[in-house]
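The other protein chains are all here in position, but one chain of the complex has been omitted.
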Amino acid sequence: MSGMDRRSFFKVVATTGAAAAAGGCGPSAGQLLPYVVPPDNIVPGIPAYFSTVCRECPSGCGLIAKNRDGRVIKLEGNPDNPINTGALCIRGHAGLQGLYHPDRFRGALAGGKPIAWEEAEKQLADRVGALAKAKQAGRIAIVSGLETGSLGRLMDEWVRVVGARPRLSYEPLAYEGLRAANRVAFGRDSIPDYAIGDASYLVSFGADFLETWLSPVAYTSDFSRMHAFYQGRTGTFVHVEPRLSLTGANADEWVRNAPGTEGQLALAMLKVILDDGLQAGGGELATLRAAARSADVEAAASASGVPAETIRRVARDLARSRAGLVIAGGMAGSGSSSTDMLVAVNLLNTAIGAVGSRIRFGSGSAFGKASPYSDMVALTQAMAGGQIDALILVDVNPVYSMPAKSGFVDALGKVPLMVAMAGRSSETTVRAGLVLPTLHPLESWGDYSPQDGVIGLMQPTMGPVQIEGKPVQAKNPGDTLLSVGRQALGFEEGKGPLRWPTFRDFLTEEWQKIARDHGSTEPFTDFWEGALRRGGVWRAPQSAAVALRPEAGRISGAAPKLEGEGSHVLLVYPSSRFYDGRGADRAWLQEAPDPMTQVTWDSWVEIPSETATRMGVSRGDLVTVKSPHGSIELPAYPTDLIHPGAVAVAMGQGHKLPGAYASGQPAPAASNPQPSTFLNVGANPVDLLGAAPDPASGGLPHLAVKVSLTPTGRRRALAIPQATFDQDERELAQYVALGSARELELRGRPPADASKPSMYPSVKYAEYKWGMTVDVDRCTGCSACVVACQSENNVPVVGREQAAYGRIQHWLRLERWQEGPAAQPLNMFMPMFCQHCEVAPCEPVCPVYAAYHTREGLNGQVYNRCVGTRYCGNACPYHVRRFNWFNYTWAAPLDQQLNPDVTVREAGVMEKCTMCLQRIIAAKTQAREDRRAVKDGDMQTACQQTCPTRAITFGNLKDAGGETSKLSLSPRGYHALAEIGTQSSVTYLKKVVRAEPGGSGHPAGGGHRG
Amino acid sequence: MSAPPVGSGQATWADVNRDVDRTLLNAGNTYFAWMTVIALILACGVAAWGWQIATGLGVAGIRTPQMWALYITNFVFWIGIGHAGTLISAILYLFRAKWRTSIYRGAEAMTVFAVMTAGLFPLIHVGRMWFAYWLLPYPNQRYLWPNFKSPLIWDVFAISTYLTISVVFFIVGLVPDIAAIRDRSTGLKRKIYAVCALGWEGSDWQWRHYRRAYGLLAALATPLVLSVHSVVSFDFAMALVPGWHSSLFAPFFVDGAIFSGFAMVLILIIPMRAVFGWHAYITDRHLDAMAKLTLVTSLVLTYFYLCEAGTAWYSGEHYERASLFARAFKSYKYTFWLQYICNSLIPLVLFWRKARTNLVILYVVSIFVLIGMWLERFNIIVPGLGYDFYPYTWGVYLPRVVDSTITVASFAWFFLLFLGFIRVMPSLSIVEVKEVLPHPLKHSAHGGHH
Partner (left out) sequence: MEVTTEMATVSVLGVFAHVDTTLQAIRDLRAKGFGDLTVYTPVPVEEIEEEVESVRPVSTVRLFTLVGGLTGTATGFFITIWSSLKWELLTGGKAVVSIPPFVIIAFELTILFGGLASALAILVLGRLPRFRPSATYDPRFTLDRFGVAVSCPPDHADSASSLLSGAGAEEVRR
């Protein structure tokens, strides 16, 4: 099975059950051993596992939180959850740094000053009560994030009872366009489930589904199911986007189109399909014809810069594949004409018969329930018009994410009382009259439904975090609203319309309904505990029949209207690390290099190389990007991987936030270069956009402006750990053409790779020889492993200057290598970490045996024996050894996340990947207790466990039946730098390419290399 | 070469004692002014080291991939300097090259102090210097012994042996001279030198063992000096790094070491001769001889440079070639080419007889040679590591204040020791200089060769 193996998962189930029975919540994080009376669900030193839901983005993946002695120290994906099936993304892991964030509110604030909680609640209650009595409750507005569970329903109930304005669920990225297109095409105001895994030919118009689009973890693993080379079979993926995103880099063919021509291209493809009569059967032919009538392949080709031949080929292959799927989103999905474009895509999907099979309206995405941006605009106008007296913002940060032009900030000034319920300080909370802190999702009860038929149940995985010895004073917003509501309307607890004493009672009541819906016959407590163990309840995805509406025929492939006279079209895209910006205050995410550019600690503007040379700017030169609505200043990143007519800036950076951590209180020790002011680095591209919503969809058009670039003459060198993307013929990441891969599959491993001659005696391993395999064909470069490793192994964050100067501490780095022509490269993503070489160059050079070879084939590193000669660091040809240049520290309370099973290394010692030795030891202990040897899958390394594509395996190479041993003998297998004879224990599997890089898109035989 | 009668103005034995005697314990203000300046520079270095220990090695410019940089460069440089001293005092002694007598004491002092300087750098370099003693094989109840397969442990043994033997050899040579000083001095001075002289009297009984032991020590020091820099070169040759992994390194390093050592000897004795007015003992013939040796070692080194480049090129191995190319044409191209100019081109001027005896030229050449040899080590270590197997981590090392200060201070430390020495101990060997002077004879007709 995928993810965590069954047996250790039952352990999870057991402990979570106990946890649930005991109220789910361990002792608060500050209490340290020894306990006088240990809580019965906490065995000192033995971790307890709690299942809950990740709330870092609306995808709502299932989580397993590892609670060790009262503190959550690690997050893993919940293997049973249908959304992420055990995997977790980079942002999910960083959720821990949100939980232990130094900027968390210690208690309630009024006008920025601490205030007693009751007092704060009372102030709000009085205001609400007064308005309610005066029949002015309509002047109360509440805005929350996308809350599709009980909390959302409670807030709506509260709104109903108080009589406030309907609640807004504000998501900066709400995909209004998709919903609008589905309204037009199918009459359904929802976002379906795209079964990418079932497709054999996938065309994406700018949908960055491997990064942020809808549900990235789910789609990434689906993608590997559809695309990764397996037993000679593989799917094809064509990505259409003006800029090479991480998603595009994983495509078999990147079609670089002029920004905004996606609609034309889609219609042109539709036309080709219809003309060739390749469409799937169905009654909608007339509508399709009507839509395609206006289309013209040649015109589309000339407009988009995509060869007509390519359009025809892709269209035909798509239709012929019989299991095709077209998705669209990203920038293309939010422009003034995006609705038409997305309708066109719907038509295309209809034409190839994907609707109803690979597009399932039965299980709609949570995004279907988000309020469109236009509602926020309406609210802003109401505020500006003085119609709002009390504004309650629950875990949202519109001050940052609304465009500057929207005037939201000024409108706030017109609101007498703005109440922020949030966990940490943000641009919004600093403007709030009242701050009522919320518990972190990992500390609270709740539930969340990421898609129809899937309800994730959240339980407190630990008590409220303690800062300076005191637990943070915070409540679940549900609890706050209940007590505020009661006080406002003057009801006793347990009486009146808001009768539930606590939010948990409301939750239980809701779940009794859910139990009934799911037709559960067992007693509710069993159902409840089952749900707690499982992490929720879910049904198999359902597909609802939809019919194409004739209106869909009346669309045009017109390009979006672009404001401004600038030279380049601005592409604003969500960051794979910071999403819409909510992740930017996590040092882990800031230091994890962006997979495509490898930039850390900053944002940048991608400029076409030719433009850069023309302007005479090189990497790191500050450039002013000016649109009709504003201008920002960013370091230039010249690249060939973008349309010459466009520049691109990622969302998420450029905060303006006076947080303690964010604005860097002096580092605890002079020796510790902790990130100082990193949050406010970079710029927020949303400020360049206009505020007017797109009339058709109500969304904020991201593809809407043209910008002009002017060099400032100043520089801000970017911190980029990867020196070059060119392998210089060293074949670190290798590839093989599809034809040869199939051939190899039949022939087996070529004899060339037979055991290498060695002058050294061959080492005999008694029981175990640990090894790993990494499938370069599966790896999409999502970088989740980088942060997973960091959180498991207490890897410090070193800060911008150090990262720029080759001192990043990551044990596992995610490399991107480029082959072939600069404009149409083959991209290979390769996790690189200690290779645990058989003939390790680093071992014999150590004068004190700090580096040595264990009897289980591991390359050991004894920290407390290390003197720090750094000879091993020179000797290691992979440079995966990391030296502690300083005494790195963790700003409190981030230190509470440290894994007690892993040493925190002091200054002057060398460290590196241990293949999660602490987990190996745990597995061996368990096996010994069971009187058996460690079996394949007993344990996973942190990087392996989190990988959505299952690109990484770990196991005992002596166990011939094990997955890892099998894969390490794969004909695609190779060792990095094998020719220097290190005989590493990590086997990489070559990427399978459809065509030699530089060749045309056609699948070519291609000789296999490496 | 055959022994030239020392100096033209024939000195007598008594002159020798007098000329050496007057250099001791009578320093002028200029001397102390210089010593103060040097001490201040050294103090800065010590402060820098303290700061580095307190905060971690990050304050120096070291990084991935250059886990080694200035400190190891200096280490190799200073070890190299030492070699010329031992070569002059031991090897030339075995060859009975009599002209060595008037310079060997200075050269030997240089050796001892250079090795003492070099020995500091491994300490400065390691991440946890307070545990550096773990590199020594000392008994402990957990049987934690060093890894004798590690070139660094070979270093520990080679360097400590080298230091010990040099010091012993040095002291043994000093004893009869100290006795001579003792007998010419009075009061406290006499007492101190008396202790150092161990009661030497120059009786036949003492001489017979002394002479034999001295010869044996010379015989032991000779293979030692050749082995030491070979072992140092193994630090590099034993690692895989392109440009390091070469069997050429041992002779290459030894020759380079002697080359740089001769340059340092010239830099030291030319002013010494002027200040102490020892023209009678250190004559142009000596300088000429030194210059010739410098020239020879330079030519040999050039040959090794060609081999190095040639092997890299003809190996056809991608990494080796790329590394060579990177060193010659990427970030470090200036240091790379400057090295060849200093070590291979500039010394060629010594083919010209006049240059060999022209103090200015000789001095300038020597300085260039020192710069060149320092750069050679730098170019092996820093650019070598900067462009090795793995392109992801390629990077450029920039020295910071701390490592630069410590580098400069290491010279201060060396000169502090040396200048201190020449004012308290005979830096010209009284006995050996007398030995090569014509022995006093009553009847010159009577036998006894000169």
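Here are a few things to note about the model shown:
By letter and in written order, the chains are A and B; residue numbering begins at 1 in each of them.
We adopt the following convention: a contact is a pair of C-beta atoms (placed from the backbone, for glycine too) under 8 Å apart; a residue touches a chain by one contact, two chains touch by 3 or more.
Keep in mind that this is a model prediction, so the values were computed, not measured.
Here one chain is not drawn; of B:41, B:110, B:180 or B:312, the residue touching it is B:180. Touching the missing chain, out of B:57, B:224 or B:350, is residue B:224. Although one chain is not displayed, chain B still touches it through residues 12-14, 17, 137, 143, 145-149, 153-154, 157-158, 160-161, 164-165, 168-169, 171-172, 176, 179-180, 182-184, 198-213, 216-217, 220-221, 223-224, 227, 231, 431-432, 434-435, 439-443, 446-448. By the touch definition given at the top, chain A reaches the unshown chain through residues 758, 760-761, 763, 838-844, 846, 849, 851-853, 855, 983.
Here is the rule we use: only the chains that are shown with their structure count from here on.
Within the complex, the chain B residues that touch chain A are 54-58, 62-65, 67-68, 122, 125-128, 131-132, 134-135, 144, 146-147, 149-153, 156, 235, 238-241, 318-319, 322, 385, 388-395. Interface residues of chain A, counted against chain B in their complex, comprise 670-671, 673, 721-724, 726-730, 732, 802, 805-807, 813, 815, 832, 841, 844-849, 865-871, 873-875, 877-879, 882-887, 906-910, 977, 980.
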